[in-house]
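Only one protein chain is missing; all other protein chains are in place.
Just so it is clear, A, B, C, D, E and F label the chains in written order, and each chain counts residues from 1 on its own.
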Amino acid sequence: MLKRALAIISLLIIGYWLAQGLAGVPFGEDKMLVGQYYLDHVKEQTGAVNAVTAVVVNYRGFDTLGEVTVLFIASTGVGALLWRRKKKRTAKTEGSIVLTTGTRLLVPFVMLFGAYIFIHGHLTPGGGFPGGATIATAFLLLYLAFITYEIPHKGFEKTEGLAGMGYVLVGLIGLAIGGYFLFDWIWQTWNFGTENIGRLLSGGFIPIIYTIIGLKVGTELSGIIDNMLKEEVSE
Amino acid sequence: MINELLIILLAPLIAGVIAWALDIKGVREIIGLIGAAIPLAYLAKLYSTVLNEAVNYSVTVSGFTLQFQLNSMSWYFAAVASLVGLAMAFGMASTSKSSYDWLFALMSYTGVLGVFLSQDFVGFFLFWEMMTFASFMMVVRRNRHESLKYFVLSVVGAYAMLIAIGILYAKTGALDFATIRQALYVDSSIGAISTAETAIIFGLFLTAFGVKAGAVPLHVWAPGAYSETDQSYTTFFSGALSKAGAYGFLLLYILMGYKLYAALGTFHGHLTFAYIMAWLGAITVVVAGFLAVLQEDIRKLFAYSSVSQVGYILLAFGLGTSLGFAGGLFHVLSHAVFKGLFWLVTAAIILQTGKTQFKDMGGLAEKMPFTFAMGLIAVLSLSGIPPMAGFASKWLIYEAAISAHMPLVAGAIFLGSGIAFAYVVRFLYAVWFGQRPSDLEDVKEAPLPLLIGMAILAIPNLLFGVAPGIVTEYLNKMLGGEIVGGDYYKLVTPTGTYNALLVTIALTIGLAIAGLVYLYGAKVRKISITNTYQSGNPVTEEFNLSIRKNFYRPLAEALEFWLKYSWDRFYERLAGIAEDFADSLRQAMYNGNVQSYSWYLAIVLLILALWGVL
Amino acid sequence: MISVYYFGAISLILVGLYAILVKKNLLKVLIGLSIMETGVNLLLISVGYVSGRSAPILSEGIGPNQAVDPIPQALVLTAIVIGVATTAMALSVAMLIYEKYGTLNIEEIRRLRG
Amino acid sequence: MNALAAIGEILVLLGTFFYFLSALGLIRMPDVYNRMQTSTKSATLGSLGVLVGVGIWALGTDFGSIPWLTKTVVIAVFLLLTNPISAHALIRAAYKSGIPLWEGSVVDRYREHLEAKEKEKVEAPEGAEETPTEEGGEE
Amino acid sequence: MIGINIYLALIAIATLLSMYRVFRGPTTVDRLVAVDIMTTITTGLMVLFALYYQRMIFLDVALVYAILAFGGVIAFARYLEGGL
Amino acid sequence: MNGQYAALLIALPLISAFFVPLLKGAGKNAIKYFLIAVTALQTGIAAWVFQWVYSTDQPIIVIAGGWKPPVGINLYFGHFAALFVLIVAAISFLMAIFSLKAIEVEPIDKYAMLFLLLMLGATGMIATGDIFNLFVFMEITAISAYALTAYNKTGEAAEASMKYIVLGGIGSSFFLVGIALIYGSLGTLNMAQIAQLAATMDPTVAQVGLALIIFGLAVEAELFPLNAWAPDAYQAAPHPVTVMFSAFVVKAGLYAMARILYLMQAVESWGSVLRLLVILATLTVIVAELAALRQRNVKRMIAYSSIAQIGLIALALALGTQSGVDAGVFHMINHAIVKAMLFLAVGYVAMTLGGADIENFRGLGRKMPLTAFAISVGAIATVGIPLFNIFWSKIRIILATLQVGYTWAAALVLTASVVEAVYYFRLLHTIWFEGDGERINENIVIGLMVLFLAALVVVIGIYPDYAWSLAQKAGNDIFNVAQYVKNVPLMGVGA
Partner (left out) sequence: MGEASRISRYLYTVIVLFLIWLFLTASLDPQELEIGLLLSLIVGAFTYEIFTTNGLANLSPKRIAYAIAYIPYFLWAMIMANLDVAYRVLHPKRPINPGIVECKTVLESDVGKLSLANSITLTPGTITLDVDGDKYFIHWIDVKDDSVEGASKNITQPFEKFLKVIFG
């Protein structure tokens, strides 16, 4: 009890302190500096309508590469920790016909929608990560409905690796063509899609990278799910 | 051309490394001897130079400029060290079978020389550490407990010094002696460095040098460390290494004398800081002397004796007069040669008999006559019997104490001499005379290298005993004034005169008569080993005193009220408390519960918050 | 007066931290961690909000001066993914712990200490 | 134009009202089974109202366009398909995790069915399905 | 946007009531049912916001949300019946 | 090649890590050798960057995507980064070789990926010029560290990883809050621009933001009492990983802390933040040394010792003076070498003799003389004996501390160092003068590695000038913020 009381008191003080700090960053005020630059230039510089996407993939592409890496680490780490010589799903009950059939119907749609999300990343909110997560949800549903279902591991692992390499390669091509790592050579060197701003085939390498990320995230999250749902079985 | 100082400094270390790397019996001894001899040779070569102008060398290492200088004072200390170092090397050629010993013995040799030659605190500290480390390595091989004690106290001392250096650096912006000295001199009238700060610096240095010199109560490492290593090495350890502490005290005068005077003032007409040193010395002389008397182990006895004798040097420096300095400096030399000699003799005894306890010895004079002769010289010198070097230096110190109007301190010197006599007598009798235990019948004379080593140290005992003026003349030049008058054979101080030659002649005549009596007088009576004395107590198994066993037990009983307080035990209890504290802290802090750890984070946040909010 | 969004964000952070500080069940602690991360993300988003402006997607008639700051949103996307990754790691570690220790009570998971 | 907006707005109003109703059912009903009875249906219908309402309403505004309606319809269909599946999965979870029916319940054919099945499987016990316990749910 | 406040109020009340059930329980399934309802309501709310801010693009967000929420609820439900 | 190719330092580990899944069929050893090859290549590139930066005395600014800062993210390979990226790569290379023998637990392919990404994370943390990007790289480092800590899949490993995750998670959350505050106040995330604008910040925001960022980083930098995860993680992690933790992961955190600290020196409350850090750093040293004193597990003992050294570095970096920073950087270099050697040797002993308990070290001098020798060199160096590298940096740190007037800190730190001397002494005694045993054949490759590191220790100990000059330049890179700001080609958005 004392611990709880102490915790509450301490947290209130900490909270007050944080609030005091935040008071110096008034809510709702325009404090943009670099942000405004992005808004002003995003369309002609990157071909993206969605400034967030442009920031994520273009201006702060390094963060995103890191972000992809973080997820890759998680997938790898989960795989490493839950690695057993032999693993199997040990679920006790199969999903009812309602769930299995519902899943059958939903999976293609969910996957398509995932693809929709990452391919439209430069135009709408979304992008590779939500798209990938959506695709992974499709696999999650399969796992939930069918107790014997497993993703094609080898294919998925290779996709993961290839997609990651693809991202870095796109960056390296930028280095070779434009002189900078992660340089958007499609937009800035080839000027591909400059007349299309606001339409699907624009945005430089954003759709390419988001497709890569979508595939990567989808396979990674599915891999994580697979690892977590299976248990060791003795040989 | 390679600077001579560099050769002097590095020759032992390089020789040690080579000897260690080659590790071929015979070769390593020769290389070691060469390495030990080179500094002495170069110092001899530079003898005439240094009195006129200093030899300098400086090198920049890691952004620090290390300055070395061979001037009259550093030459003196270095010469003493290398004399002992050479003797040590000869001794080790007999007693040590290990390249490990050679490496670290010679490394500590370099360390000591570096300490003496450094003209800046980085070099000083570096070599100080090297010297400490190497000597520690010599001890750790043989005894974990004693080496740990030595190590901890040394590290404490070194770090105290480091802090003092750092404070000086922060205050003066310099690390070299010349600038610091100048800055402190200037500051003694400005007072930018406060009294408290000055006192802290002084205290820290006092601790650092006190540890190395073995001043009570920082002496507790010395008996163990001196005993628990190769005894030839102890020659150097006690003869030269402990002088680094004495040198440090002198350095204190040189660098911050004015400042200390200005900041701390005087006490009963004496410089306060010097007064502290003098009393530290006096207490060391007496306390360590008493402890030496009570030892049953030959090594322990001399270990405490060393501590006691270095106390004289401190005491002398603490007098704060030029005569005091002269006496102290002379004692640096004489203690080095007689105590070094003692340790070589001890090395020889232990090497040939394998015994260390008085109770296991006796009657060795016949078996090891040359060693006995050497031991006798050492005994005479140590107990301050003319015409040995030991007498000259003690006489000077005594005179200095009287003329400095510190009768109590002088009394300590007197008392110390009496005590010293008590323990050397025991050494003389218990080891050399009396009935020989049966297992010592086959004991042979010490091997030649060891004997050479003893000779190297015995000669100066006699030489500077008979002609103490050689030393005082040098000291006069060094200290820049006619401090001790007289000629080669005669020392004149404001309060007295000592004519060594006269005494020698008288003594020779006396000895001749005694010899005649011995030859033609009554038959020598063999003293039975069971010839005990009881001081009025009944003989029992436990209370069975002889010259070889518990000889001074009545004294111990008399001092019991005092002996039950032991610095050693005090430190050990302190260490125990610290360890227990560390344990509890560790168990409590790192209790394994991640929630506790999260709380630590929360508490830090809370502190940050409070600090921000308040 | 701080805005309700800031208030909400700070509250989430504190609630999360509270769970970490008092809950004994490892899963609850991890949930606390996630709540805290959520609060931080909300805070980041709130910091970039500009009153009366719309999402920084320059379509449907929204111009550069009618959009909120795109940077915090981009940052939050990254932060969310990182949070997911951390949670995934944490869960698999928790599974491993449960397998080895047979408990998720954090007071019993302390073989390493001292 | 305005007619569309009005229709849309009414639908939205109805939809949100059903949302409210759904949540109220969550509070008022005595056990989890009956809570689901009331809340799932209302929430789904409410969504239908809100979504289609917004789609139609948007058509009646100056910024609205056909995609508004098609998209909202896609979402509505999605919810129409998935909400009952969720409800089904949840009620099954409730039953299988051992939450007892409300004390006022009159009949439990499912238990009879499971017990009959259990009897059939006596000779193959490892394949037995888990039977719900008599005790109440956790907490 | 005549009644936007009414809608929002209704949604807010609904959310609060569901919240109550989430915290109150008593069973895990109760909480989960409440969460499910909340996700449905939130989906509707997102769509309403899209209209309010006149941004069609938010509709995509609502659909993503609905999909993820569905997956999450099913996962929990299956977990509770021991189907994982 | 132009300087932009320094981006390969990020690209190479990434693309290699992504490549590993394709290599899975080739077998365990293929993956291990691949790891060695990649780290060797990385070392080569790092050496090239190092050579470039130190010969031209100009930093390499990698501009990602061609967007000039602050619009884009830049990497800043100044003197510090060039040096430490090389250290990161070189240590990783050695550890890749060590892994050949030390890692038997499956799945090796995942190990290789995590290994590469840990290296990548530290590299990125050191190189990045953007504060949020720093967060991303910090998380890359941290999450791969979480995974690697638990890699052995024992209960202890999982426990250690869990603690790391919980504490690291709290730290990174608050770090992010700090970023939010600073971004909200300045509208930029570029470090150089933050430094430029720091003086204009609202003092309260600056104080809270800076405090939170330091708090978050201090968890990674193992400052007391935020370091409780560290001993467990060090102990439980696979041996090569422990080396990496101590040699560069924690250094990256420390560097980040120092970098941000100095960037924000214009902030009003800067002085008090420094003071707070000095206190924490001093406590770190004291508590860690005391905790190591009676440690029975040698790996854990050295972990505590490592933390103590980290505290010393943090102390130096928190002094706020050029000499302090130089000394801290110098100590970073030395500590990286020494602790790499120690953990490597101790890890090897634990592998060979079945554990890192002190009992296994009895008579080690006879059983594994080469390894024992390395441990001894490491121990002696750590204690700060002349002729060994740490002596030089330790003395510099103490002098710098006293120069600023933190006598109490210097005194406490040195007192704690006495404790350090004691437990290392005991270890050495146990190794050389206790117990007995038959000579065991020591692995030649590992032997060469420890000898190489031991040689470095002694060479720097005897000839510290080169290392010191490197440290000074690297230290200046951190301390001289004006120069840093000048070097980053800010395109003048807003400012």
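Operating definition for what follows: a contact is a pair of C-beta atoms (placed from the backbone, for glycine too) under 8 Å apart; a residue touches a chain by one contact, two chains touch by 3 or more.
The structure displayed is predicted, hence computed values, not measured ones.
Engineer: Residue by residue, what part of subunit A touches the chain that was omitted?
Structural biologist: Spelled out for subunit A, the touching residues are 96-98, 100-105, 107-109, 111-113, 115-116, 119, 142, 196, 199-201.
Engineer: Residues on subunit D that touch the omitted chain in the whole complex?
Structural biologist: 18, 21, 24-25, 28-30, 33-34, 36-38, 40-42, 44-45, 65-67, 69-71, 73-74, 80-81, 83-85, 87-88, 91-92, 95, 101-102, 104-111, 113
The rule we apply is simple: only the chains that are shown with their structure count from here on.
Engineer: Walk from subunit D over to subunit E along touching chains and report the minimum step count.
Structural biologist: Steps on the shortest route: 1.
Engineer: Which neighbours does subunit A have in common with subunit C?
Structural biologist: Per touch definition, common to subunit A and subunit C: B, E, F.
Engineer: Quick one: most central chain, C-alpha centroids?
Structural biologist: Ranked by how close its C-alpha centre lies to the overall one, first comes F.
Engineer: Among the chains, which has its CA centre at the largest distance from subunit D's?
Structural biologist: B
Engineer: Please identify which chain has its centre, taken as the mean of its CA atoms, farthest from the centre of subunit A.
Structural biologist: Most distant chain from subunit A: B.
Engineer: How many angstrom lie between the CA centroids of subunit A and subunit D, rounded to a whole number?
Structural biologist: So the centre of subunit A lies 30 Å away from the centre of subunit D.
Engineer: Give the residues of subunit A that touch two or more other chains, as numbers and ranges in rising order.
Structural biologist: 7, 11, 14, 17-18, 20-23, 25, 31-32, 34-36, 38, 60, 63, 66-67, 70, 73-74, 77-78, 81, 92-93, 95, 99, 123-125
Engineer: For subunit D, which residues are shared contacts with two or more other chains?
Structural biologist: Residues 63, 78, 82, 85, 89, 92, 96, 130.
Engineer: Return all touching chain pairs.
Structural biologist: Once each pair is checked, the touching ones are A-B, A-C, A-D, A-E, A-F, B-C, B-F, C-E, C-F, D-E.
Engineer: Mind listing the subunit D positions that touch subunit A in their complex?
Structural biologist: 78, 81-82, 84-85, 88-89, 92, 96, 129-130
Engineer: Inside the complex, what are the residues of subunit B that reach subunit C?
Structural biologist: 586-587, 590-595, 598-599, 602
Engineer: Going by the contact rule set out above, which residues of subunit E touch subunit A in the complex?
Structural biologist: Those in contact with subunit A are residues 57-58, 60-61, 63-64, 67-68, 70-71, 74-75, 78, 81-84.
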